[in-house]
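With one protein chain removed, the remaining protein chains of the complex are shown where they sit.
Take a look at subunit A:
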Amino acid sequence: MTKSTIEAPIPGTFYRSPSPQEPVFKNEGDAVAVGDTVGLIEVMKSFTPVIAETAGTLVAFHVENEDAVMAGQPLYDLEA
């Protein structure tokens, strides 16, 4: 098992669900496939999905829902 840390591709506000009323995209412990949406980053009122480029198990989030993130800041850890 190797652990990798996925970083924010762009700065903005991180969201774990598509809207406040909807469930989160991923929980800790969930399997992540390539192409899965893990969260959204809002930049200047436009939303960019955070898409998984590697598969594995999401073991931990480093940021909370609605946290401000900078580009390169750790978002989540993946075990593969």
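The working rule: a contact is a pair of C-beta atoms (placed from the backbone, for glycine too) under 8 Å apart; a residue touches a chain by one contact, two chains touch by 3 or more; residues count from 1.
By our rule, contacts and distances are computed from a predicted model.
Missing from the rendering is one chain, named in UniProt as "biotin carboxylase" (options: "biotin carboxylase", "RNA polymerase ECF-type sigma factor", "ABC transporter permease subunit" or "Glycine cleavage system H protein").
Touch with the chain omitted from the figure is made, among A:10, A:34, A:55 or A:80, by A:10. The chain not shown here touches subunit A at positions 10-13, 42-46, 66, 68.
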